[in-house]
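Report on one structure; see the data block that follows.
The complex appears here minus one protein chain, its other protein chains still in place.
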Amino acid sequence: MIEIIAERFNFVIVIILMMTGLYAVVATGNLVKRLVGLSLFQTSVFLLYITMGKVFGGQPPILPEYSEGHGENDAYAGEAAAAVTDHAAEAADIAESAASHGETVHHAAEAIYSNPLPHVLILTAIVVGVATLSVGLALVVRIRESYGTIEDEAINHADYAVDSARRNT
Amino acid sequence: MEFLASLLPASLVTHAPAIIVVTPLMMAAVAAIMPNGRLGWAVTLISTIVSALLALAIIVDVQTGGVVSYAMGGWAPPAGIEFRIDGLNAVLLMVIGALGLLSVIYALPSVADEIEEKKQSLFYSAFLVCFAGLIGVAITGDAFNMFVFLEISSISTYVLVGMGASSDRRALTAAYNYLVLGTIGATFFVIGVGFLYMATGTLNMADMATRLPDLSDSRVVQAAFAFIIVGLGLKAAMFPLHLWLPNAYAYAPNFVTSFLASTATKVAFYTLVRFLFDVFWPEAPFVEVSFLWVFAILGIIGMIVASVQAVFQDDARRLLAFSSVGQVGYMMLGLGMGTAAGLSAGMLHLINHSMMKGALFMALGAFAIRFGIRRISDLNGFARSMPFTSVAFTIGGLSLVGVPMTVGFWSKWYLGVAALENGWWWAVAALILSSLIALAYVARMLAAIWVAEPHHDKAGAIAHARAPWLMLGPLWVLAIANVWFFFQPDFLISMANAAAEAAFSGGAR
Amino acid sequence: MTPHLVLRIVAKLLIPLIVIFGLYVHFHGDYSPGGGFQAGVIIAAAVILYALIFGVENAKRAVPTWFVKFLAAFGVLLYGGTGVATLVLGANFLDYDVLHPDLAHHSGQHIGIILVELGVLSTVFSVMMAIFYAFAGRAPDIPEGEW
Partner (left out) sequence: MTEFDWTQLLDYALMGMLLAVGIAIVRLKNLFAAVMLMGVYSLISAAWFVSLDAVDVAFTEAAVGAGISTVLMLAAMLLTAREAEPVKAIRHWAALIVVSVAGAALFYAVGDMPVYGDLHSPANSYVGMDYITSTPNEIAIPNVVTAVLASYRGFDTFGETVVIFAAGLGVMLLLGLNPGKKKGDEE
């Protein structure tokens, strides 16, 4: 059991961070603090995605520079592609678990790269997080101007008072 | 309908899935820089007409040619993003296109009355972004792209609800609570999609479906299922997760409530159906147990509890908002049966409910534009001065109860038949009980309109008021639709059956 | 003595460099980490720095509010317009290969990516400016002394 957890300690840490964020959102009464908790929760989810895509010994997914001149660009691209296929085949037989894994092991040239797809997804999620945060803060500023407070208990009391006053008229 | 679709040039129809989403998005950018509200409304009207026509063309394409698939950017599905339309989301396209168009025609006087002049064109732009987001969620075949469109429609919805603050400050707190709960729901959905990606390695829903059956014992997939159901349940206002809906619908501008009530929860319900039937493997043990315990039981509790809460409401729109939560319970019951008959009854109710609630909220908006009504007692004696609106409201109310001669009857009928086929007599009992409770709160409002004497101070003003034509037109189109589709139900029923059959045939059968 | 003299001099030196760095990040996005988002935020940070030091009113003269609103819409239209251009040229939405005949070097893709990132740059820059103007313009409720 400990061995399983030890191999996945990054996910354990990320889950604890996510729960801290969720706790901050639910526990606080202050509207700004709740938004801070929300962005903490979202940032931790980004960490979950990115740790998923990490490959040990891998490099950032930026391929080697190969556009010295446009002349031999396609030649190089062709050769790079050729290099990829034979390297992949060669890497396949030396890769320790090649037998168990049906598909060929995908390496580009001789270097191993981390998985670029989670990075793209998280670039989108960061922007969504900031967009939600800015609309939330705009609402908090308007609430403060019309209610005079940003504590949700005080706001509920104010609403309840207005309701009961209106009901008696 | 084929005639209408043949109007469009063939090349346009092949790219229809892309254009139907892109037109509102780009028109939203154009509407934002319009100098005044009327121009903004004109741009919005043109864009919704184009989208409605394209929705028609796609529906005809789906009926003739089965699944319509469109690869974005020309990249094949697992690498690129794919738009995938089958019988299931064709129904959604029809509902969003038709209701969006009717709401926009309805919008001009209602928005002019409630939003200040300077902000109207921005308001229309936000509406167009929400409209495009809902269509995007309905069409896309890529899990993460569905999250992006869910966020597009949600962020613009928070803003639209918040714009109700010019008439009632509680719209701000309603929008804030909706934002926090909506974002938690969306983040749970992202966690679920992340786990699915971790288990299957792909983001395309059809591709995921082929890989999930042999992963059904993996705990990552089970956790993904739990998170996706909670996330989408929050968006669809499923019973225990519906706390944001009553305030959001009660304090938003009238136009926003009438549009959201008839489309937003429906799209979220569609995403639940899509994930349950076409992505996860329905025969997997953890999915099968959820049909009864999560969807059917919660749906029934939601039906009864929300309807009871609706009876005791004082604010007219809050009453209808609680009734909407109850109606979502009906759809969940249809989904929970897990049979084709049950799902098609659920989809039929989805279509009918969008017509009923659209008519009811539009009628309330028409009442409000003259007298800014808030409480039910403000509705007293409106039948004398606004007969057209009152009759339309009555038809909508009766359809909500499920009285014969209105379309609500068929959805209750098919739900009952599907429940009996399933042997769930207790579901039929719950259906009848919640219809009786619905009769209680609808009767309460109709009594106020038809029977009660108008308040003495407003008696004079009430005598000669009438809603503007632009509002009565869409209202009466929906009221007539409520009755017309009672006598000609086969079109809607064929769409609902096609949706159920598409859901059952999709995924890894 | 003008207030914040040191800040003003240093800011006058820094702001152009920040903007140039932002544009570098944008145009070099194909080759090294970077792209439309980061560039938009960096250029917005430069103008916000200017506003913090020289006052929001001067910043509004430099980057007026109508321009911010127009640029936000322009960014979305540029992005969508690139997609519509590929549609008009007969390919699927956002399929950049049709943008340039030379398919061997994928120059259509390069043009498309630069155009799309430009659209993202202008939208992100203008929205960050709009949000800053919306917050910075309002009178603070907390008296200055209480900080």
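Labels A, B and C are assigned to the chains in the order they are written; within every chain, residues are numbered from 1.
As a working rule, contacts are C-beta pairs under 8 Å (C-beta built on N, C-alpha and C of every residue); 3 or more make two chains touch, one makes a residue touch a chain.
Just so it is clear, the model here is predicted, and its values are computed rather than measured.
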Chains still shown that are in contact with the chain withheld from the display: A, B, C
Touch criterion as defined above, residue of C:His4, C:Arg61 or C:Arg138 at the omitted chain: C:Arg138
Touching residues on chain C - with respect to the absent chain: 25, 29-35, 37-38, 41-42, 44-45, 48, 60, 65, 68-69, 72-73, 75-76, 79-80, 83, 93-94, 96, 105-106, 109-110, 112-113, 116-117, 119-120, 123-124, 126-128, 130-142, 146
Absent chain, residues of chain A that touch it: 4-5, 7-13, 15-24, 26-33, 35-37, 39-40, 43-44, 46-47, 50-67, 73, 77, 80-81, 84, 88, 97, 101, 103, 105-106, 108, 112-124, 126-135, 137-142, 144, 146, 149-151, 153
Contact footprint on chain B, counting only the chain that is left out: 25, 28-29, 32, 72-73, 75, 78-81, 116, 119, 122-123, 125-126, 129, 132-133, 136, 144-145, 148-149, 151-152, 155-156, 158-159, 162-163, 165-166, 169, 191, 195, 197-203, 218-220, 222-224, 226-227
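The rule is simple: only the chains that are shown with their structure count from here on.
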Chain pair with the higher count of C-beta pairs in contact (A-B, B-C): A-B
Far-end chain from chain A, centres as C-alpha averages: B
Interchain centroid distance [CA atoms averaged], chain A/chain C, Å: 23
Inter-centroid spacing, chain C versus chain B (mean Cα positions, whole Å): 36
Multi-partner residues of chain B (at least 2 other chains): none
Of all residues in chain C, the ones touching two or more other chains: none
Complex contacts: residues of chain B adjacent to chain A: 144, 148, 151, 155, 158-159, 162, 165, 169-170, 172-173, 175-176, 179-180, 183-184, 186-187, 190-191, 194, 197-198, 203, 314
Touching residues on chain C, where the partner in the complex is chain B: 69-70, 72-74, 76-77, 80-81, 83-84, 87, 91-97
Of chain B, residues touching chain C in the complex: 15, 18-19, 22, 25-26, 28-30, 32-33, 70-75
